[in-house]
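All protein chains but one are shown in place.
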Amino acid sequence: MTFTTLIDYIGTFAFAISGIRMAAAKKFDWFGAYVVGLVTAVGGGTIRDLLLGVTPFWMLQPSYLIVTGFALLVVIVFGKQLIKMNTTMFLFDAIGLGLFTVVGFEKSLAAGFPIWVNIIMGTLTGAAGGILRDTLINEVPLIFRKDVYATACILGGFIFYICQKIGIGNAMCEILSASSVILIRIWAVRKSASLPLMKDDTAEEDEAMKGRS
Amino acid sequence: MTFTTLIDYIGTFAFAISGIRMAAAKKFDWFGAYVVGLVTAVGGGTIRDLLLGVTPFWMLQPSYLIVTGFALLVVIVFGKQLIKMNTTMFLFDAIGLGLFTVVGFEKSLAAGFPIWVNIIMGTLTGAAGGILRDTLINEVPLIFRKDVYATACILGGFIFYICQKIGIGNAMCEILSASSVILIRIWAVRKSASLPLMKDDTAEEDEAMKGRS
Partner (left out) sequence: MTFTTLIDYIGTFAFAISGIRMAAAKKFDWFGAYVVGLVTAVGGGTIRDLLLGVTPFWMLQPSYLIVTGFALLVVIVFGKQLIKMNTTMFLFDAIGLGLFTVVGFEKSLAAGFPIWVNIIMGTLTGAAGGILRDTLINEVPLIFRKDVYATACILGGFIFYICQKIGIGNAMCEILSASSVILIRIWAVRKSASLPLMKDDTAEEDEAMKGRS
């Protein structure tokens, strides 16, 4: 197992844990929790692969399903203790976010798409699983309302692009890009940084956009 | 019309009825009810086909749209009487679930995917339409919270695999697998069987996974 594979599993595990715990808060059964965990972990990459027109990555080897099953087991067995490990889980999540962003960026690049598609694919890989998760548990997606999350992926994508432009080797581009995502994420949570909110007064859409659907 | 086609239509009809009735409970208009019925009936197979990278099955012949239209007509005209037919509709639904599972399993198998992908594709074909339906009507998916539903599909997939391994002919594998799904489903509803629920105390995700999206 390479270092990248290890990080990939750590990220998958952290994402799955996040989905499973939210499913638990909604009193889902084991199957429902597993599905929400899996969708959180592989949902972003699946949307990316469908958009790129390739077979979704988790259909090519069973490890993502197994890691998610392991995450379910951990939540069922160690439920309460997990709360004490929130900092660890947050770090795992941030590391996963950094890696997923790079993986998505490079997969799109290899498929011949331009830089702005690569950035979107990196961001989707990192952040779309959480949006799907929130839709499945019938909540408004968290990342639309608070925090710097997807924005870290977007910035990480830019950094990858700049690194390539100035001729840094690919491995170093990956490390710098992923690290940026992780550091931005940690910085944002420490500082409780978030993007500006939209103002409500601009919207009275029900009458305003009469019938617009 | 072969026997399989007949069962296919019966399943489509039952799935569509389920979606249309839930749309009616939300006071959707005829168009909304039709869409929800159609998504319930063909949504699972559509996700399967997109993941497998083939043209969605309902784009190749119009019968699924027609059966859904017929289901809408039945609900509009016979609305109240339908409640008395709940056992019949439940049986139709179970039969559809069994067939859809087998169809999804075999389509994935024919596309060259391994057993665990086949099981997932069978389960998606049977159960994902209901998840899409609940997302569209803005409810938490039922099958995540109660009942044995998708689990019946998973077990049916295993039985298909075992039948093949021990060298039973394909037609018999199909019958045994579909029957298992149907019987597990009937047994589960009779016994009010359901999977264990997740415990809520493991999740305080809002603070816990601070900012995790």
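Going in written order, the chains are labelled A and B, and every chain counts its residues from 1.
To be clear about the criterion, contacts are C-beta pairs under 8 Å (C-beta built on N, C-alpha and C of every residue); 3 or more make two chains touch, one makes a residue touch a chain.
Remember, it's a predicted structure, so these values are computed and weren't measured experimentally.
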*Hidden partner chain, touching residue among B:L65, B:I115, B:I175 or B:L197*: B:L65
*Omitted-chain contact residue, chosen from A:T55, A:T135 or A:S179*: A:T135
*Out of B:I10, B:L82, B:I175 or B:L197, which is the one that touches the chain we can't see?*
B:L82
*In the full complex, which residues of subunit B touch the absent chain?*
18, 20-33, 35-36, 46, 50, 53, 55-56, 59, 62, 65, 75-76, 79-80, 82-83, 86, 89-90, 93, 127, 130-131, 134-138, 141-143, 146-150, 185, 188-189
_For review purposes, identify every residue of subunit A that touches the missing chain, sorted by number._
50-51, 53, 113-114, 116-117, 131, 135, 138-141, 143-146, 150-151, 194-205, 208-213
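In the analysis below, only the chains that are shown with their structure count from here on.
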*If you average the CA atoms of subunit A and of subunit B, how many Å lie between those two points?*
28
